[in-house]
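Would you mind keeping the following structure in view while I ask a few things?
Left out: one protein chain. Kept in place: all the others.
Up next, chain A:
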Amino acid sequence: MRNAYLTYAARRIAQAVAVVLLAYVFTFVVVSILPGDPVSTILHDPQNGFTDEEIREIIAAQGLDQPIAVQLWTALSHFVTGNLGLSMRSGRPVATLLAEVLPSTLILASAGFAVALLLAAVIAYGTQFLPARFGQGLLRGFPSLFLSVPNFVIGLVLIHAFGFQLGLFRVIEPNSFWATLFAALALGIPISAQIAEVLIANLDHEARQEYAAVARSRGLGQVGLFVKHLLKPSSLPVVTVIALTIGELLGGSLITETVFGRTGVGSLVQRSVTTQDLPVLQTVVSLAAVVFVGVNLLADLVYPLLDPRVTLVGSGRSRQAGAEDPATQTTEAVTA
């Protein structure tokens, strides 16, 4: 059993590394076949005043006259060794640019994630204990409501109501506690809906199972049944769902940053897209792939430890569905 798990873990980790590298290659290739060449645009800019001779020299020095396969190999080996290159616009290291904006985005994303988990738990567990006459049906309706409203709309409503009307936070100080909290709410609400829906469906499913009836026949009350029997089996599939929502968290935080006027990875991406700053874009996309694949890897590694029924059959297949095809999900997350 222990041996089977190690084999399984090794396979999963190798797959994850492969997916990240593929994502890097994919972005690189897509960017190089896109029309428009930002390098020559900058170099030919009359303001810079390079002669044709100088331009040729610079291109040769940067290795940009090499075949694309060689360029890819150089870039990939730099990426793997942690050398992220220089920004084309500012000439500063991409690593430095990223370090400036990453903390703000991380705070927002983790706060949003916490909000999502908390809300999902409150809604899902509420449906189990709130009697029908006290609005259980209303509570069950929340997830579909949350899902159908885009998070920038939620953000705008929150800014209007709590920023302008109630004056809880000042819109020009986007990094204050209250502003961050509401940004996290705007980010977390749609994500909480997905988790809550899965949790509610699982709880209802488990409560209908024969073992729940048998447990009740042993004298367990509603709370005992919930805590001892329903909580764990209904939460297990949520591990996979949470891993999948991380992509949404990444995409959502970029939008939320724009709506709340926060400086973060979102604004960095926005700037680099408009100026075609390829090294920065390449890094951000690859970073998103690393985060997404990493979280899914974690979910895959943890799941067999939580669910005793999962058997790791020889080659490392787990019984769990979902998170099976990280490659497609990564590209989805990046384009979101």
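The definition used in the following text is that a residue touches a chain if its C-beta (ideal position, glycine included) is under 8 Å from a C-beta of that chain, and two chains touch if they have at least 3 such contacts; residues count from 1.
As a working rule, contacts and distances are computed from a predicted model.
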item	value
Which of "Peptide/nickel transport system ATP-binding protein", "NADH dehydrogenase subunit M", "ABC-2 family transporter protein" or "O-phosphoserine sulfhydrylase" matches, in UniProt, the chain that is not displayed	"Peptide/nickel transport system ATP-binding protein"
Chain not shown: contacting residue from A:Pro38, A:Gly85 or A:Pro233	A:Pro233
Contact footprint on chain A, counting only the chain that is left out	208-211, 213-221, 224, 228-229, 232-233, 236, 307-309
